[in-house]
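I have a structure I would like to understand better, so I am pasting it below and will then ask my questions one at a time.
Removed from the display is one protein chain of the complex; every other protein chain stays in position.
We just call them A and B in the order they show up, numbering each chain from 1.
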Amino acid sequence: MEKHGTIVYLEDVTVNFDGFQALRGVNFYVDHGELRALIGPNGAGKTTLLDTICGKVKPERGRIVFGAMTDLTRLEEHEIAALGVGRKFQTPAVFKNLTLLENLMLSLPHRRNIFSTLFGSLTPQQTDRIASTLEILGLLEKAHQKAGSLSHGEMQWLEIGMVMIQDPQLFLLDEPVAGMTGGEREKTGELLKRMAQDHAVLVVEHDMEFVRQTAQKVTVLHEGMVLCEGSVERVQGDPRVIEVYLGRGHPVDAHDSRP
Amino acid sequence: MSAARSWKRRLLAEIMLGALLIIGLPLLNALGILSDYYLNLFGKYLSLAILALGMDLIWGYTGILSLGQAIFFGLGAYSVGMHLMLESSGKGVYGEPIPDFMIWNRVFELPLFWKPYQHLFFAFLSSLLLPALVAAVIGFLTFRRRVGGTYFAILTQAIAYAVWLMFNRNELKLGGTNGLTDFKSIMGFSLSDPGTLRGLYLVTALCLVGSFLCCRWLVRSKMGLVLTAIRDQEQRLRFLGYPVATYKIFSFAVAGALAGLAGALYAPQVGIITPSQIGVLPSLEIVVWVATGGRGTLVGAIVGAVGINAARSVLTARYPEWWPIILGGLFVGVVIVFPEGVIGLPQQLGRWGRWMRVWLFERRGAGPGSVGGSQRGIETSKRPMLSEED
Partner (left out) sequence: MVRRIYVLLLCWLAIGASFAGRAAADSLEDSARALAIPETQRETLAHIRDLGDPAWKDALQALKEGALYSWKGQLLILDESGTFKDLGGNPLLDASGQPLMPEADLEQVPLEEANISLVQRALDVIALFDPNPKTRQAAIMKLANLADASVMGLLVRALERERNPVVQPMLVEAVARLRLSDPDPLLRAQAVKFFSETRSEAALVPLKALLEREEEAALKRAITQVIGEIERYLLFRNAVGYVFNGLSLASILLIMSLGLAITFGLMGIINMAHGEMLMLGSYTAYVIQEFFSSHLPAQQDYFFFVALPLSLLVVGGVGLVLERGLLRFLYARPLESLLVTWGIGMLLQQGVRLYFGDQTSVNAPTWFRGGWEIMAGLIFPYSRLFIIALSLLCLGVVYLLLYRSDTGLKIRAVMQNRDIAGCMGVSTPRIDAFTFALGTALAGLAGCALSLVGTVDPEVGKTYIVDSFMVVVLGGVGKVLGTILASLGIGVANKLLEPSISGTAAAVYAKVGILLLVIFFLQLRPTGLFPARERSTEAVGR
């Protein structure tokens, strides 16, 4: 397996939750600049996989190598994040009592130590970046509102914005279009494609339409193992995949079919 | 809610209050209008307000509920108290000052750890740094292990209890249950001289204003954002790359230092420090001061500390048996009825007015579903519990 160009590489990763094996010896890798979709039925282990990469869950076995040789299993969440892994969660987790501006300020990729936090101030470039990010998200006029006052979709975007401004090498997105309208989905898709231009993006999604529009490559997880990998067409045509989705709604449904 | 107007109003109020404290009251005392007794009492209240400031910093802003702040207060008070004790003690057999209680306990040589306290500078430094250090150690042992909000609260309470038990023992050579008493002078100035007390008051007021300004600068800086973020969504901040534990330790240590400062100012003004000021109940009271005044506002902490302590002085003189009941009622009331405290009272009343109107005149549809879900375990925001709006 080619490791050159790989941003993250999971090797034989196993995760156990009180007897339930969420991931079983998973081998998985994402390349630089790739936009990968991770799909699979509920309970397949998609969120868990993201969790292991960003450090929320530690695997019992296996290695997770970031970049050339950093083993993520030994690091804490904030160290992994500082290395260049950004995570967007299923339920939007933004700082509701802070303004949008402040939320983004915190996400800027600056030094995270106490001294800088106490004495550092916003440079003009950083202010510009925040402004332009807000503009891309279409939230510029709400910059000074508290994040808690946003609608659900807007909060999702804010979170995506926070991850974007973090400028990580690898984006991990967990169901970014959940609960969005059609128009919002399209916009989100554009955002992701833009992000994928010079970063790696790994998206967990159920909405096949969205996946088809945005993803370059798709990995199907089932019961903690990689079932199939490839382009959207190949995956959709794979009999194993079809079998696994049988009874839960065919993956080629045009409408949103959330199992 | 026009933010700018209320901000300006607050600034004005703060300036007025500061002027009153630093200039007004001592002036009244010097003119003979305000009695020495009351000035001294106020000095005591102000030192407790510094303690409350620290508490607001960790609880109101960082979301750490510590039920053991009285420990750090005690460390600070005992530090300065030890120096004052030595200053007013007679010379012992070895030519060194030695406190009476030690002689009564048949200890005739000043213990080693007491010796540096003969110097005021050391005592003062110790009152600031020792609590900060202890706080940092406790924080290190707990925050890095992600010991959650509730467990942390319980632990600090247990530690406060244990420390109180220890300080009551004579083996610690800190005066046991009687504590350190009978301070006579500081730096040569007699503590019964009103001029000295006025000076101490002034120092306390200045320290309070200084601490307040420092804390305000802190919470308005990016640090303040980080602390608020820790309070609201700790995990999220981790995934943004922030070493959350380090920030918590920092915040906790700062609060510890503030508590120590408060203790250092308290001891000479009150003239005595005993283990009853360390322990579980005093620690809980600090929380109530901040909660009553208004969490997360800094000013609220000062208002709450001064207000409740003043109330206590008045009420325990008249109805000593009822004070625990009043205090208990305050605990309950502040959480259930006035979660935003005194400072937030206008908004609270406004909100009640709106609810009344809505309930009387409109039917409310189901609002947007609670987006964050019910949050178990870690302390949540300062919203009143009955409101689901926004």
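Definition applied: contacts are C-beta pairs under 8 Å (C-beta built on N, C-alpha and C of every residue); 3 or more make two chains touch, one makes a residue touch a chain.
For clarity, every value in this text was computed on a predicted model and none was experimentally measured.
Chemist: Sort through B:Val80, B:Leu110, B:Val287 or B:Ala305 and give me the one touching the missing partner chain.
Modeler: B:Val287
Chemist: Write down which of B:Arg169, B:Lys184 or B:Arg220 is the residue touching the left-out chain.
Modeler: Hidden-chain contact among the options goes to B:Arg169.
Chemist: Which of these touches the unseen chain: B:Ile22, B:Ile154, B:Cys214 or B:Ala311?
Modeler: Here the residue in touch with the unshown chain is B:Ile154.
Chemist: Pick from B:Gln118, B:Gln235, B:Ser276 or B:Gln347: which residue touches the chain that isn't shown?
Modeler: Only one listed residue reaches the unshown chain, and that is B:Gln235.
Chemist: In the whole complex, what residues of subunit B lie against the chain that is missing from view?
Modeler: These residues touch the chain not displayed: 65, 67, 141-142, 145-147, 149-151, 153-155, 157-159, 161-162, 165-166, 168-169, 171, 233, 235-236, 239, 284, 287-288, 291, 321-322, 324-325, 327-332, 334-336, 339, 372-380, 385-386.
Here, only the chains that are shown with their structure count from here on.
Chemist: Distance-wise, how many Å sit between the C-alpha centres of subunit A and subunit B, to the nearest whole number?
Modeler: Roughly 43 Å separates the two chain centres.
Chemist: Which subunit A residues qualify as touching subunit B in the complex?
Modeler: So the residues of subunit A in touch with subunit B come to 54, 56, 76-79, 81-82, 86-87, 89, 91-98, 102, 105-107, 109, 112-114, 117-121, 148-149, 151-152, 155, 162, 166.
Chemist: What residues of subunit B sit close enough to touch subunit A in their complex?
Modeler: That would be residues 218, 221-223, 225-226, 228-229, 232-233, 235-244, 246-247, 250, 368, 371-373, 381, 390 of subunit B.
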